[in-house]
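Structure below; questions to follow.
Only one protein chain is missing; all other protein chains are in place.
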Amino acid sequence: MIGKILLSGVLISFLSMFVRKRYNYFRWILFSIYLLLTLYFLFLWRNSFYYNESYNFLSLYGLNFSLNFKITPLGWLFSFFTIFLTFLISIFSIQKNIGEDSEKLISFFWFYLIVSNIGIFFADDFLTLFIFWELMTFSSFFVISPGWIKSFRAVNYYFVLSTLGAFFMLLGIGFLYGGTKSFSIESGYTYLFTLFSINPLLSVFITITFILGFFTKSALIPFHIWPAQAHAEAPDDFSAFLSGIMIKYGLFGNLLFLVPLFLLIKNYPSTQIITNGIPLFSHILSWVGAITSVIATFLAIESNDMKKLAAWSTVANIGYATTSIFILSSYGIAGGIFQIITHAIFKTAIFLALAAVKYRTHEREMHKLGGLAYKMPVTFLTFLLGIIAAAGIPPMNGYASKWFIYQALLSGHFPFLTIAIFLSSTGAFMYLFRALHSIFLGQLPEKFDDVKEVPFLMQIPMYILMALMLLTGVFPGIILKPINSVLISFNLQPVKVTYNTMFSTLSSVDSLKVFLTFSGSFAFAFILYLIGKPRKHVEPLDNYTAGQDPKEFGLTRELYHFALKFYEPFEHMFDSYRTNTKEFYDSFERKVNEFGNFIKESYSKNIRYSSYIFIFALVLVILYGWLVW
Amino acid sequence: MMIDNRTLYIYSFIIFLIGIYGAITNRNLIKILVSLSIIETALNIFLVSTGYINGSNPPILHSGMKLISPNSINISDPLPHALVLTAIVIGVGTTAIGIGLTIKLYNHYKTLNVNRMGDKDEL
Amino acid sequence: MRESDFNVGKFFAFLFVLILFLFMLSPLFEEGDGAKIDKNLSDIKNRVSYFHSLKSVKEIERILSDNNDFSKYREITDSAKTVIFGESKDLENGTANLVTSIVLDYRGFDTLGELIVLFISILGLTIILSTLSFAKFEEPSFLQITGVKFVTPFMILVGIYIFLHGHLSPGGGFPAGAIIATATLFSLIGCKFNYRVSNLKFIESNAGFFVILLATLGLYFTGSFFGNYLPTGIVGKLYSSSLILIIYSLVGLKVGAELSVGIKTLYNGEKDDDR
Amino acid sequence: MNYNLPVLLIAIPILFSFLSLILGSFNKILSKIILISVIIFNIISGICIYNSVLKNGNILTVIGNYLPPFGINLISTYTSISFLILLYIVFLVASLIFVSKNDDRADKISSVLLLYLASSTGILLTGDIFNLFVFIEIFSISNIILISIKDKKLSIKGSLKYLIITSIGASLYLFGIGFLYGILGTLNLSEISLNFDNISYFSKVFIFLFFLGSIMAELEVFPFNFWISDSYAGSKNYVNILLSGLSSIVALYIFIRLFLTVFGYPTFISFSYSLPFNVKTLFLTIFGLSVIVNELAALSSKNVKRILGFSSASSLSLILLSLSTGLKNGVMAAMLIAISVIISKPLLFLSSHQIMKGKGEKNLNSFIDGFRRNPLFSILFIIGVFTLVGFPLTPSFWGKFLLFISATEKISYTTLILVIVVFSITIELFYYFRLMHKLFIKDENIKVEKTKNNFVYIFSGILLASIIIFFSVKPYFTQNIVEKTTEDIFDKSGYIKSCLKSGEIDDR
Partner (left out) sequence: MVKTYIFRFLIAVLTSIFMGLLYMGIGRKFMARIRRCYAGPFYQSYIDVIKLFSKNSISHNWIMDFGVMMGFAGIIATVVFLPIGPFNVFPDMKGNIIIIMYFMTIGYLGMAMGVAASGNPNATIGIARALSLMIGYEIPFALSVILLIFANRSSLLYDMVLSQHGSFLNWNMFRYPFAFAGSLIALQGMLGEQPFDAMIAPAEIASGPMVELSGKFLGFGFLQHASQIFLETGIIAAMFLGGGTILGFFTKQLILYLITLSIAAVFSRYRFEDAVKFFWIIPTLLVLLQLVIFLA
């Protein structure tokens, strides 16, 4: 059945190519229908775990090439949520592609993204994983950069890093294949585990290849620069997908391979250094996550481009999830997965809201926007709830997942990791508020006076996402129960949870009560508001000029919009500590280019030079052969 | 006169290396081609000397040397001569092409100095 | 601007050459096991050319194909035939010049390649220089004209003699061609004898064509390319080894024509001909 | 079938090259017709010989009725004949393009092309080391001529560089021959390979290294390949195709014959060398370095032809790298990569030429908006890139896969090299995707005119693409070929046997 779904995706994608360009939105409708169907099947499979499917199609060069799929709890969870969210995005995209001279091929490649998405999440062996991984990389490359010049620079990093990552992964897979003669993931990590005591160097090397493979995809330090570039330049609806879903593949890879490996090491700790109850490797990786989140937070505070800001926020959130996952306790892993899913939901909401803003205003720099909340209330509310969730404020879902992460960190005694997460979480509040203010609050520029709310078709996914954020925040059990079955598949203790209460060793939280408390308080405040004397509506500029015509004072609304360099003094604090990674990569690229140029130029030097080099090389070879043996 | 084969080899090596040195240090294209010719000459000497037998006759039957038989074979090896013949002709061909190209290049640059033949044009 | 002398480059070039020299000496002076290049060759008994010299390859083949191992031919050197000048007849080939027998019979394929190298390089010369035409030499003096007129026919005659006697005496098609080409060079610079390149090309191509044709006919007559299907005659006679005689004559013509084309091309540029 | 017929593959082109010159002086069309018909003849007879080899094993062809080691012989092995067919296809494409163009030197150039064909066939078939030298010389002289046809400064410079380097290389080769003949008294490849082990240490090193140095220039390996930049950038399109596709096959085959069959000792799974130094380390270092350096040069180049040229040098080095792992898997990988490189490189040159048609300068930016200008060739270009970089199911994907597998079996020097190679593959991916991306960039200001494609270009592009697709969708067929080729390469004793000892050759 999995195979049929994948095949039908491919077929429908080709079918969609026959749609004429004027009716481009019809492709997106096809895409939505496909997603809906997939979602239906996924829903049917919610209890049929460990059902597997195998397609043997090639037996070449002494190797068996087959696609093996298995529905694991982890894969099911990821695929269900990703497909669901993609479905919401696709509804948004239908509207986005009506009328506009939209790119023809995006939906075509998006089909492949979904196909590879399912393939990755249900892959039972490395080969399947890798094939779909590559498919995902290439198709996303074409979606991010579908034919405009600027986005190529952005895609550069994405492309180079993910290709490098994929090749490292391939290297690791090759080593494991060399050791086990099979592509099975499970035998892979058990073999690697035994290798740790036999050949530590090689095993560390293999582990690092996998880490590089997965971490490049999930944009952890030092690969954290691509999201800001790629998210910012990608089509707006695709940014939502990129940030909500695609960046999670790396984490899925971690959960698929590295976490079981480290769990093995943790349970049989004779082969590795153990610090603080977890393997050193794992500890380092959680630190990488924490540092990523802190750095990404500061970078987000600095950025003025709204999509870049959201992208950095994504990186920071991935940092939390990574930190949490590599704590290796059941709370940690549950919190990590929970964070991944909640982040997918609220970041989709945020990006869709941003896409809606851009759909109406065609503007990405935040200081050129402002006051849109008065014109686009639904978008504003979506964004508001999104940032409440992103900042981890109850009763939204981001809070529940962060709570889990804190429980894991605190009960595992990681004070410094906790403080790092806390720092970036507070910073998240800073930059998210900045976005809220600069885009939706403050002064509405005159040019946006006749901006309208986005069409209803675009509002639908926003409503659903708002409800979803609230629902999963108030009833975290909805997500945590499936997560428990994931934990069981890792042979871990499931976390204690009911639909609305989360328990931990340190405390317990009843989200429903939290929500009701907040509602009660709001009601209380509202009563007070009603008690007070009714307010009067006054235009802001009238207020400043005491009722006179603001134009006489040369006042415009833009002048009163404080949005550019919002946290400038704060940013200046870090001037002396700033190391710009992008600059580092750029200078690396420049160095490589210079070297290449040097070679190239020496290739076209004069005639004598070439023969000189020839003789020189000959002499070198001869010296090797003659003197070194 | 006794000439060792080895001595011949060494002579040919020396000539060869002179050619190599000339080919990689000369600035004049014609001189480079001449150096290549020197290399070819060295090669011919080397190839011939692999078949050289001291004191033997040339491998041509004539009225002076009426017969050769398995028991009394006193001729130098004819095969390297054949090889050398081929090598000479190939050398001539290469040199001809080289001179043609040189003429062409001279026509473009009006100089035979390789250093002045624009390193970076048409990059 | 004065050019730098590239002294460092020269120094290193010298160093490279020195290293190469030492390296090339090493196999000559090494001591140890294994076959080495002869310091002082005494005879050619352990080489394939031994059998070529005695014109007894077919003989040895017959012996070898009995025990079916051709790599052991060195063990049966004694069963070679004796070749007597002026007496032996109907041998594999009837050349008195053993080099010619190798060049045109045993290793005829190499010679074919050699011909093609010459052909293609002259062809290449005409292709490369086809767009060029350059200045002419100054007018020849009276002495030159007279000398050339006197010498040239003799040179052509000598050339023809040499390629006709290629299987008997030193020389052959290639030197003969060179001599003929020199004669044309003389006539070119000496008396402005302006021959047409296309005519020479015609000769050249036809000669080449017939060489290959003759060789390919061997495939038909003897089952093998370059196989000898004409009578070989008595060693030492002019009409011995007929195929070699024909081929060498064609080669001589071809090389002469080719080199003349080359000289003409270099002299005038190819375009000159068509004007 | 007569066992001596394979010689026609060489003899007919030579014969007709003369004829083409004769007839071409009457009408240039005739020589073009001769060119095409000779290639078609060669393809057909090549396929016949292929079938025969498949049925009966190696075919020994003797020249002048003298059996090896006394005379010159040709050996048609499975490897050589399948390489030959591949070569003919590339050659067909190149000559079709040549034929489609008007050139007043057409008769001469077609004659050169025919000799080129003959010489490359000769290199692939010959069993004699000196004969190999002769053919290599013809080959390189025709290369020189073909490069310089374009009559630009760059092309003349490139061909002169090529000339000087190859003639130094040829002198090294001849020294090697001299030593071999002086020591072993024979020029037959099989006999040399049989007795190579008996040669003393330093002579062995001398011969080996001199042959290596002479062949490196043809192989476009980094420190020896300083001719490629100018030559690729300054030559015509069909010459590019010949240089990248055909030259690669020929050089590769020389490498395989000399360094695997003659000097190497194949055991069941790997090659070894009876030399005092570690040949594998040498090879891996040189070829690994070459891969990286050429990729870097390609990365920083702006001229598309130069990019493709450097890239073809680096892919050739990659093939050599996987060959020199010496493992069976590595050799198979090399064959797979070779198939895709040999077909895809001409395709890339062809389609990039068509995409850039009408643009003044042939640099990266002339690719902009290529898809709207020339959709067919853009697609062909993309197919070529995918084939080259190893998109799944293409032969080079399997090749790179096998290379990984073979290199990761145990951690060694090979593995370290591979890590570097991974980087270079990434670079390759990067610059090809940069090119591909440029195809889809829309320049709204300029009105796009559809390029008119010549029928010949369309035919040859589709021919090459369909061959690639055929190899991709018939993986078992490809596997079969590659396994047979590998077996053939490893079957040194079979090669020697078919040359020096065979009962079958009596009945001819």
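Note that the chains are named A, B, C and D in the order they appear, and that numbering of residues resets to 1 at the start of each chain.
Please note the rule applied: contacts are C-beta pairs under 8 Å (C-beta built on N, C-alpha and C of every residue); 3 or more make two chains touch, one makes a residue touch a chain.
Small disclaimer: the values here were computed from a predicted structure and weren't measured.
The chain that is not displayed touches the following shown chains in the complete assembly: A.
The missing chain, though absent from the display, is touched by one residue of A:P227, A:P279, A:G336 or A:G442; that residue is A:G442.
Considering A:L256, A:A391, A:M466 or A:L487, the position touching the chain not shown turns out to be A:A391 (whole complex). Remark: the omitted chain is touched by one listed residue; of A:L15, A:L36, A:L58 or A:V514 this is A:V514.
The set of chain A residues touching the chain not shown comprises 371, 373-374, 380, 384, 388, 391-394, 399, 402-403, 406-407, 410, 413, 415, 418-419, 422-423, 426-427, 429-430, 433-434, 436-437, 441-443, 505-510, 513-514, 517-518, 520-522, 524-526, 528-529, 531-533, 535-540, 543-544, 557, 560-562, 566-567, 569-570, 572-573.
Note that in this section only the chains that are shown with their structure count from here on.
Comparing chain C-alpha centroids with the centroid of the full set of protein C-alpha atoms picks out D as the closest.
Separation between the centroids of chain B and chain D, computed from CA atoms only, is 29 Å. Centroids of chain A and chain B (each the mean of its C-alpha atoms) stand 69 Å apart. Each of the following residues of chain A touches two or more other chains: 600, 604-605, 607, 611-612, 615-616, 618, 622, 626.
In chain C, the residues that touch at least two other chains are 9, 13, 16, 20, 23-24, 26, 37-38, 44, 47-49, 52, 107, 110, 113-114, 117, 120-121, 124, 128.
By the touch rule above, chain D contacts chain B in their complex via residues 130, 134, 137, 141, 144-145, 148, 151-154, 156-157, 159-160, 163-164, 167-168, 170-171, 174-175, 177-179, 181-182, 187, 233-234, 302-303.
Interface residues of chain C facing chain A in the complex, by the touch rule stated above, are 9, 12-13, 16, 19-20, 23, 26. Considering their complex, residues 157, 160-161, 164-165, 168-169, 172, 205, 208-209, 212-213, 216-217, 222-224, 226-230, 275-278, 282, 286, 293, 296-301, 306, 310, 329, 332, 392, 398, 402, 404-405, 407-411, 418-419, 422-423, 425-426, 429-430, 433-434, 437, 440-442, 475-476, 479, 483 of chain D touch chain A.
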